[in-house]
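Missing here: one protein chain of the complex. Every other protein chain is in place.
Right after this comes chain A.
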Amino acid sequence: MELFLFIITAAIALAGAVAMVLTRNAIHSALFLLLNFGAVAVLFLLLYSPFLFAIQLTVYAGAIMVLFLFVVMLLGAERVEDAPDQIAWQRPLGLAMGLMLLLVALATAFRSSAFAPAPGGAALEAFGDPAALGALLFTHYLLPFQVTGIILLVAVIGVVVLNQRRRPRPSEAKTR
C-alpha cells in the first residue's frame, strides 16, 4: 500500500517538474510547479511528517506561489517569445549543473545509511512532532535560526524603503 502510494505520488511530482520546465506559458508553468509542491507535500505525509506537510502547503504552495502568480500576472509576461535564448551557453550550463546536483545527491544517499529501513514505533512518533522541532530550533540551532530571522527582517525593511514614494512636503503642497 505504502509503496503503491509512493510510486504514484513520485510519478506525479516528477511529471509536474518536467512539465513545468517544458511548458511555454508562464502561468501553466506555475501551475505545474504547484502540482509538484502538492505531490512533495504528500511525500512528507508518507514519511510520517504531517508537520512538514502542512508547512510545505502553507509556505510553498500558499505564500510563494501566490506571490509568483501575482508578479507574472501583473507583468503580463505569461507568453514567452519563441526567439532563441539570449545567452547561447545558458542551456548546456544549466543541464550540466543539474546533472552535478543529481550526482551529489545520489552520492550522499548511497554513502549514508539513507537506504536503511526507517526506524519504527516511538522514533517515528517523535519524528514529525512540532514540539520537538521547535525545541531543537530554539536550543541546538538557535544561531542559524536568529540569523535567518535577521535576514528576513532586512528583506522586509528593504521592501519598505524601496517602495517609499516621495511625498510632497507641506510647504510644497501649499504652493501647488
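The rule is simple: contacts are C-beta pairs under 8 Å (C-beta built on N, C-alpha and C of every residue); 3 or more make two chains touch, one makes a residue touch a chain; residues count from 1.
Note that in this section contacts and distances are computed from a predicted model.
K.L.:
Which listed name, "Sulfurtransferase", "STAS domain-containing protein", "Short chain dehydrogenase" or "NADH-quinone oxidoreductase subunit H", is the one UniProt assigns to the chain that has been left out?
P.N.:
UniProt lists the chain that is not shown as "NADH-quinone oxidoreductase subunit H".
K.L.:
Which listed residue (A:130, A:144 or A:158) would be found touching the missing chain in the intact complex?
P.N.:
With A:130, A:144 or A:158 as choices, the missing chain is touched by A:130.
K.L.:
So that we can see where the missing chain sits, which residues of chain A does it touch?
P.N.:
For chain A, the residues touching the absent chain are 1, 25, 27-28, 31, 34, 50-51, 53-55, 57-58, 61-63, 65-67, 69-70, 73-74, 129-130, 176.
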